[in-house]
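Of the protein chains in this complex, all but one are displayed in their positions.
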Amino acid sequence: MNFEKAFGSMLRVRRVEEAIADRYAEQQMRCPVHLSIGQEAVAVGVCAALRKEDGVFSNHRAHAHYLAKGGDLKAMLAEIYGRENGCCRGVGGSMHMVDLAAGFLGAVPIVGATVPLAVGAAWAAKLRGENRVIAVFFGDGTFEEGVVHESINFAALHRLPILFVCENNLYACYSRIDDRQPDRPIHGVAAAQGCRTFTADGNDVQAVFDVSREAVAGLRSGQGPAFIECATYRWREHCGPNLDDNLGYRPQGELARWESVCPVERAAAFLRAMPDGAALIESAEKQIAAEIADAFAFALEGPLPNSADLPGYLYA
Amino acid sequence: MNFEKAFGSMLRVRRVEEAIADRYAEQQMRCPVHLSIGQEAVAVGVCAALRKEDGVFSNHRAHAHYLAKGGDLKAMLAEIYGRENGCCRGVGGSMHMVDLAAGFLGAVPIVGATVPLAVGAAWAAKLRGENRVIAVFFGDGTFEEGVVHESINFAALHRLPILFVCENNLYACYSRIDDRQPDRPIHGVAAAQGCRTFTADGNDVQAVFDVSREAVAGLRSGQGPAFIECATYRWREHCGPNLDDNLGYRPQGELARWESVCPVERAAAFLRAMPDGAALIESAEKQIAAEIADAFAFALEGPLPNSADLPGYLYA
Amino acid sequence: MRDDKKRHITQADAIREALAQALQEDERVIVVGEGVPDPKGVFGTTAGLQQQFGPSRVFDSPLSENGMTGICIGAAISGMRPVMVHQRIDFALLAMDQIVNNAAKWRYMFAGQVNVPLVIMVIVGRGWGPGPQHAQSLQAFFGHIPGLKVVMPTSGYDAKGMLLAAIRDDNPVIFIQHRWLHGIEDLVPEPPYTVPLDRAAICRSGKDATLVAFSYMVVEALLAAEALSQYGIDIEVIDARSVRPLDMPTIIESVRRTGTLVVADTAWKTGGIAGEVIAAVAETAFDALRRPPVRIALPDYPVPTSPYLVKDYYPDALYLARHIAAHLGREVPDAELAERLFRSTPCDVPQKDFRGPF
Partner (left out) sequence: MRDDKKRHITQADAIREALAQALQEDERVIVVGEGVPDPKGVFGTTAGLQQQFGPSRVFDSPLSENGMTGICIGAAISGMRPVMVHQRIDFALLAMDQIVNNAAKWRYMFAGQVNVPLVIMVIVGRGWGPGPQHAQSLQAFFGHIPGLKVVMPTSGYDAKGMLLAAIRDDNPVIFIQHRWLHGIEDLVPEPPYTVPLDRAAICRSGKDATLVAFSYMVVEALLAAEALSQYGIDIEVIDARSVRPLDMPTIIESVRRTGTLVVADTAWKTGGIAGEVIAAVAETAFDALRRPPVRIALPDYPVPTSPYLVKDYYPDALYLARHIAAHLGREVPDAELAERLFRSTPCDVPQKDFRGPF
């Protein structure tokens, strides 16, 4: 992994999402947004282990995955702004995104819905003899959906080149994992189902990358599905731009503990310890700020979509 | 366990199902029947560890469970014959059966459909403070349904008094387990999901009872859900009265091997080695033959149901 | 009863009150769902219930819609009276097997030996870009299934009374809320009361046309009727309230008086419940119809996310008024009508111009 690149990628996700959060109150982004702030290392670490032609599926919390896989930032923001130049021409918004050129194969908000799709894409890759790996991101809560288990079973049966990535951020909306699952590790279930399993500190991009690389190498050599459970934490509210610790659903101090192991800052600290590190960070910040400003302008200037086009999207 | 009683119960199931098979060609039982011939020890061993007030749920292959739990034989046959005196007044037939008085809480043919119901019944028992255990029988194929995993998760989360009984007979219809699941034990998945798990030779009624007793004791003392995987084998065709080895979907000799470990004959051999064993078996055979003759007469003489009653069954 | 208290509360509060009263009056009642005990309390409809009734009556749920539905059916046939909550009706698609195959049929399959006293509360979403997977209006699915009762109350008064009736009912009831009704205030008496699960309500009498509306469309229908009344067009607005069974006697009696049937639904037009209303009237009261019946419903594609696309998607009061006037062959000054029915709020937030009570 190119550590600087990974850092840059995380920083970019962070700054993009912060910018979304900052501007959300303007009420020009009129769709639900689920921010990944605090969870950037998972998306970036996993995608760093993938090739461009590999595919990624995601869920309601898609921005980080989309960007880490190389999705077009301008098209993403324009989509969130509901414009014709958005990646789905305004049909999708933040919760339904795609960038086929980047191998970002789709995100939709029904939890668990993309997990079997990813398995199907991996199946197609195998049937077509393509040397292609598919990764799918989902949360701890999503692991409770039966369809995830059906998907894992099929993937293990057919030894498909699929990487299941569980972002265990301890919560599904406001529900803590202990209110939804018994006390046993998620990855243990996947192991019992026949996956090669890995765990990683989801706030350490290098750690995520390391297990991903190993997992993906196994996939390319036909060893059957792999499952990575990453421990991480969402800083903001489940849906929307705000902090919500005031609501009291998380134990006191929990957020602060996780903020103290910020994935972006952790990587930055590592870089700062290197010669030129500080300069590098500064230049990344600048470049990203410029790119973001550009992208928001692109989105805000985007033409409005036309309702008359909608029926044509329905059938081929 | 009263071994003689368990033997008698198995023999009864066997003879009832043989009688159904024998008479099926008369075309008076005009509904699909899924026979348990060869699998009797699972139903009998598990139910021997249950009390009358405990509940059982079953599936398409329900006769053995129904009878082992104490369901009314006459009402069962009358149901299969589509009569008004059947346990569901002819609405259900072989695939939809219930005997509330016996704690046989329901069987329906959508695979997996009763598994969450059983968990819900166990949940109710816990919420109501009843000292009641619920058992649910399902096949190896059914373990592939996502709803089973959702059910296990909830049962483990709430530590419910439920016994999951997987009758692994290696097939779902004509599909062998290796064409449907990866090579890993089913009970291993349940263990990883937080169940106390057990395995048993499903053709050895004593072995099934022994693990069931242990499992049920744990349930009564609040240790949370238990899962028993029983290895067994179906002798006849998936659905219907016939042998179907000629179809060639099972490896040569497999059926013969399993027939050689017939659960009923095994128990009979054990009894025969005891003083009076042979006489006991003979008398059981006689008594069961008489009971079966009676029950078929009851069914065949049963009044015909009345279509006009149907709408009234729909809503309370 | 309706006026005995003069207490105006929002529909969200009315629903919350009904749940609290049901929990209070019958210890077999439990409430379970994803997010039920959380700080937002399913748009306020379940707020505080867990604090009030404890964690053994009010439960959060794993994300397992089919399994949890089956679990609640299992509890219902074992002496409990579960109320399940889905934040969006879309999620209930995952539970169609348990709803259709078990909940609706359990009593029937066993010839009436077991009841399934289960309420499934679902919410039809709308607004602020929920998009294709989070804003469907799937009442037609449930309305097709024998063994289910399906209601879609509009007023806060009805929401409370029908929810209490649903919970006391011994059958599975699908209780469909509309997100845009939650904030509307209505006169809601505090003591528990019930409203029948099978009766439409005439919310406004009229002689020129019968406008049968479902759920939130009643709001738009009332606005349209009010505007048309300025031009001497007299619309009878019927709040269908129930989807299964449809209250055909009330609807037909009205059509016999007006000769004209318009049905306004929150769902896609083709294959929706609006068509069922029209088919049932055409079959059994054909002679009463003086002109073709009309459906006003969603276009046959999913809702997009962008507000610039949504603005043309949902038929509103103006759309209704224009179409009804044209259908009746009555001239109405269009610009004036448009001004009257000018919607001051953007298309993706609730209609401000109707504030309740009903």
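A, B and C label the chains in the order they appear, each numbered from 1.
Everything below uses one rule, namely that a contact is a pair of C-beta atoms (placed from the backbone, for glycine too) under 8 Å apart; a residue touches a chain by one contact, two chains touch by 3 or more.
Just so it is clear, the structure is predicted and the values come from calculations on it, not from any experiment.
Novice: Taking the entire complex into account, which one of C:I202, C:I252 or C:A282 touches the absent chain?
Specialist: Checking each option in C:I202, C:I252 or C:A282, the one touching the absent chain turns out to be C:A282.
Novice: Using the definition of touch stated at the top, determine which of B:R30, B:K52 or B:R272 touches the missing chain.
Specialist: Touching the chain that is not displayed is residue B:R30.
Novice: Which candidate, B:L77, B:A118 or B:A172, sits in contact with the chain we can't see?
Specialist: The single option touching the absent chain is B:A172.
Novice: For the chain not shown, which residue from C:G35, C:G74, C:P117 or C:G131 touches it across the whole complex?
Specialist: Only one listed residue reaches the unshown chain, and that is C:G131.
Novice: Can you say which of B:G71, B:G92 or B:G202 touches the chain missing from this structure?
Specialist: For the chain that is not drawn, the touching residue is B:G92.
Novice: For the chain left out of this view, which of B:R14, B:R61, B:R83 or B:H187 touches it?
Specialist: Touches the omitted chain: B:R83.
Novice: Of the residues in chain A, which ones touch the absent chain?
Specialist: Residues 55, 88-92, 96, 98, 100, 105-106, 108, 110, 113, 115-125, 127-128, 146-147, 149-151, 153-154, 157, 309-310, 312-316 of chain A touch the chain absent from view.
Novice: Contacts of chain C with the missing chain: which residues?
Specialist: So the residues of chain C touching the unseen chain are 66, 90, 93-94, 96-97, 100-101, 105, 108-109, 131-133, 136, 140-141, 143-147, 244, 246, 267-268, 270-276, 278-280, 282-284, 286-287, 289, 291-295, 300-302.
Novice: Extract the touching residues of chain B with respect to the undisplayed chain.
Specialist: On the side of chain B, residues 30-32, 82-83, 86, 88, 90-96, 108-113, 141-142, 144-147, 172-175, 179-181, 247-249, 304-305, 307, 310-311, 313-314 touch the unshown chain.
By our rule, only the chains that are shown with their structure count from here on.
Novice: Between chain A and chain C, which partner chains are common?
Specialist: A chain counts here if it touches both chain A and chain C, which gives B.
Novice: Compare the CA centroid of chain A with every other chain's and tell me the farthest one.
Specialist: B
Novice: For chain A and chain C, what's the span in angstrom between their mean Cα positions?
Specialist: Chain A and chain C have C-alpha centres separated by 36 Å.
Novice: What are the residues of chain A that contact at least two other chains?
Specialist: Chain A, residues with two or more chain partners: 144-147, 179-181.
Novice: Could you pull out the residues of chain C that touch at least 2 other chains?
Specialist: 62, 64, 66-67
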